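Every protein chain but one is kept in place in this view of the complex.
In this document, chain identifiers A, B and C correspond to the written order of the chains, with residue numbering beginning at 1 in each.
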Amino acid sequence: MTEPQQVDHAQHGYIGHKDDYLRRLRRIEGQARGLQRMVSEEAYCIDILTQVSAMTKALQAVSLGLLEEHMNHCVVNAAQESDDAGKEKVDEAMQAIARLVKS
Amino acid sequence: MTEPQQVDHAQHGYIGHKDDYLRRLRRIEGQARGLQRMVSEEAYCIDILTQVSAMTKALQAVSLGLLEEHMNHCVVNAAQESDDAGKEKVDEAMQAIARLVKS
Amino acid sequence: MTEPQQVDHAQHGYIGHKDDYLRRLRRIEGQARGLQRMVSEEAYCIDILTQVSAMTKALQAVSLGLLEEHMNHCVVNAAQESDDAGKEKVDEAMQAIARLVKS
Partner (left out) sequence: MTEPQQVDHAQHGYIGHKDDYLRRLRRIEGQARGLQRMVSEEAYCIDILTQVSAMTKALQAVSLGLLEEHMNHCVVNAAQESDDAGKEKVDEAMQAIARLVKS
């Protein structure tokens, strides 16, 4: 599932928003640390669950953002290259979408 | 949604497995850092999405574990105290479950 | 997973709202027929997906309703009977919740 090293980076759709994704992932990392603090301090279970749901939603938003940029770049470029290349990228994207829908 | 300070901590079901939850949350924090590394190094979008799905699944397992211990302790104890106390805890748990199902 | 025949029906929480659940399930059956009509008439894929999402949400609301009544009746009653009976019903409910969260 990993692309060859010599790939043209221009096709990675999210690169233009790298800083935005890094900022969101740092915030998510902070939420994971906040959850550890809550467990250490024996916070109320329901309050912890509320924070876990917020963190899951933040991760889901990151996924949908990355997927959109992937489709707008990698999938569209592949389709313009050839039908087969397009189909291959769609198959790969569909596997990622199925994992998202089921997780 | 926060319980009064003087709550009997014995009813927080997860306390007996605090170390286990802390270990799982530290691993999740590590996954958030791993994702930042992947974005910094401009990893392939689909590979990042695969890691986000794994992290979401790990968070979901933490939620289901916390919820089970909450139900076995707080909800069962409240039900044994009175019908009203049981109903109140069930309502609160259902709101958390609805957030989990929708997130 | 099926209860013994001689079960006290009073504990089935949803019985008091049987007509409401039947009405909602008939509407969901109608949505399934509507989807067949859309496919027969070769409707646009995205419009079909929108209807499938609406139907999934309706089913999810039925699940959460049934679960809430189950917890308020079967789980609370079992907890009041004994710790073991309560724990058994919580285990069973948690399996249903895990299926809901993952589906």
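In this text, contacts are C-beta pairs under 8 Å (C-beta built on N, C-alpha and C of every residue); 3 or more make two chains touch, one makes a residue touch a chain.
From a predicted model like this one, the values you see are computed outputs, not experimental measurements.
Residues 60, 63-64, 67-68, 71-72, 75-76, 79-80, 83, 86-87, 90-91, 93-94, 97-98, 100-102 are the ones on chain A that touch the missing chain. If you put the missing chain back, the residues of chain C touching it would be 1-3, 7, 9, 12-15, 18, 21-22, 25-26, 28-29, 32-33, 35-36, 39-40, 42, 44-50, 52-53, 55-57, 59-60, 62-63, 66-67, 69-70, 74, 92-93, 96, 99-100, 103.
Going forward, only the chains that are shown with their structure count from here on.
Per-chain CA centroids place chain A at a distance of 21 Å from chain B. In whole angstrom, the spacing between the mean C-alpha positions of chain A and chain C is 31. Distance from the chain B centre to the chain C centre is 23 Å, each centre being the mean of its Cα atoms.
For chain A, no residue reaches two or more other chains under the stated contact definition.
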